[in-house]
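Structure first, then comments.
A single protein chain has been removed from this complex, and every other one stays in its place.
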Amino acid sequence: MPVTIVFLLAMVVLAVASIQVRKAEIAVIYLGIFSLFNAIFYLFYSAPDLSLAEAVIGSALATALFLVAIKGYTLRRTQIKSEYRSPKMRLALFGELFWGVVFLTIGFIVISFYFGTVQDVGKPAWYHYVRSFISDTGARNAVTAIYLNYRVFDTLFEALLLLVGILATAYFLEWPEGKEPEEEIATKPDSEIVARISGLLYPFILLYGFYIIVNGHLTPGGGFQGGAILASVFIIRYFAQRRLGINIFILQRLEKSFFLGIIALSMLLLLPEFMNSDFKVFHLVLMNILIGFKVCCGLAILFFCFIFQQTKVEDTKGRSERG
Amino acid sequence: MAELVSFIIFFLGLYALVVKRSVIKSIIALVLMETAVILYFVSGGFEEGKLPPISDALPEQMVDPLPQALMITAIVIGISSTAVALAMYSQLHRKYGTDDWKKLMKIRLEEDA
Amino acid sequence: MSELVGNVLMGVALVFMTCGVYGIFRFRHFYLRILISSKVDTVGFITLTAGIMVKSGLNFFTLKVLIIVVFFVLTNPLATHSIARSAYKSQYPLPEDDV
Partner (left out) sequence: MIFEQVILWVLAILAVALTLRAVLGPTPWDRILGFNLLSAKIVMIIAICAFILKKSYLLDVALIYSLFSFVGTVIIARFVEKRD
């Protein structure tokens, strides 16, 4: 539809703004709005699965990770302003302008090459997938059919990469060995109204996450999006509750065992006599549930790693100011 | 139109990656570039008037589901790589107390010498 | 008939929301802007979805729209409240008498 031009223009404006603004917090807010526009654009381009994933990731989780990581580190505004007036900074601004012109030129050359040589090669894969995905896999959503049946190894490596990313994050943030982290995370509860109403909302959000996971092969959504919704319950809990009864080590073990389950279950695709038409749909639902739980554990671990790091930084700051 | 915009956003990200001296701006630039690539793939699989690939549409009316399935993978990998980058940034800032690539390089060189 | 009623409701909702956006730009102070957002926008949303519900008749679609409206009416004032609370806790000054 022609409305998408408006969204594209807003996206370009927000990208420029988030690069050029000085304060990092504000750049992150711009990035959140950018990803909202991005997701609505995907929806208009007939990709509701992608739209769900981008909305879940971009506007809430990535924004939260950025904000927790830069909290307490942002420079004071006055300091930056006085830095901008010095002649050294003027030279730096001139350098920025120069590199901007260079990159505009390179981009223009690449675009002219692209639009000069693009050719239509047809869509044989599209024809095959769209014709036969219902009879081959039993799914009603072609995207789920592809990432859980035709190209399941992609999904396996994606899950592995998420696991490795989470392990690397926990490693870099120096998770304390042997201590019980649930004692360390002390939350500062939000206002009473938010706490009460989000307490009312938990069961519905959980129910909705399970609905998205289990219906992943029929409607847009699936394991990843539903798992992110379940992880958002943890995030809301952090803001609402006084005490978090969460043990991160148990979550990590659960994530690894869910990953093993995904590998074992996807190996069943190698046994064709086992996969009759009833079992295919059951297999899809089971895979979606496992992926959902794995992603839920993983994203919750990511969020709490950063939260733990931030509380540690605030503790050391307070100690150095006091002492 | 969408392809053009994805090129523009990609080169904006590349520009910020090269020019900007703040570490957090570099991570934001990485996110922008990744978004631009996803945008390009999605707009490449779409034609005007096509419907989402869900079975209540006719097969001839559906868009190409393959780029979408691949790009969901890309979004998941994007969030994990962003998280790793942010964790590294956090430790870097805690250790050296600055947000500037040039100052960081200077401090590291003095440490080595 | 239901077509006409739905169209009228949608048009009224558009007027509400345009007023809300105008107010976001017209008022000079943050707390007045946030008042606009918490009231006019919720009313606009309810009116627009009422128009959609009237136009589509009684079916599954209407039920889903109703769920969205209930969820939105629960959460939008809450989000606005948390923004205003955050501003107030950070010593954002309260407005003077002139508006």
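Residue numbering begins at 1 within each chain, and the chains themselves are lettered A, B and C in the order written.
Here is the rule we go by: a residue touches a chain if its C-beta (ideal position, glycine included) is under 8 Å from a C-beta of that chain, and two chains touch if they have at least 3 such contacts.
None of the values given here were measured: they were computed from a predicted structure.
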item	value
Shown chains touched by the chain that is not drawn here	A, B, C
Touching residue (missing chain; options A:Ile212, A:Ile248, A:Ile262 or A:Cys296)	A:Ile212
Hidden partner chain, residues of chain A it touches	1, 3, 6-7, 9-10, 13-14, 17, 25-26, 29-30, 32-33, 36-37, 39-40, 43-44, 48, 51-52, 55-56, 59-60, 63-64, 67-68, 71, 190, 194, 205, 208, 212, 219-221, 225, 229, 232, 235-236, 239
Hidden partner interface residues of chain C, rising order	7, 10, 14, 17-18, 20-21, 24-25, 30, 33-34, 37, 41, 45, 48-49, 52, 55-56, 60-61, 64-65, 67-68, 71-72, 75-76, 78-80, 82-83, 85-87, 89-92
Chain not shown, touching residues in chain B	51-52, 54, 56
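Everything that follows uses one rule, which is that only the chains that are shown with their structure count from here on.
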item	value
Length of the line joining the C-alpha centres of chain A and chain C, rounded to whole Å	28
Distance from the mean Cα position of chain B to that of chain A, given in whole angstrom	12
Geometric centre distance via CA averages, chain C-chain B, whole Å	33
Contacts with 2+ other chains: residues of chain A	none
Interfacial residue positions of chain A with respect to chain C in the complex	190-191, 193-194, 197-198, 200-201, 204
Chain C residues touching chain A - in the complex, by the definition given at the top	71, 74-75, 78, 81-82, 85
Chain B partner contacts - residues on chain A that touch it in the complex	4-5, 8, 11-12, 15-16, 18-19, 24, 27-28, 31, 34-35, 38, 41-42, 45-50, 53-54, 57, 61-62, 65-66, 69-70, 73, 75, 92, 95-96, 99-100, 103-104, 106-107, 110-111, 114, 123, 125-126, 129-131, 133-134, 140-143, 145-147, 151, 154-155, 158, 161-162, 164-166, 168-169, 172-174, 219-220, 224, 295, 299, 302, 305-306, 309, 313
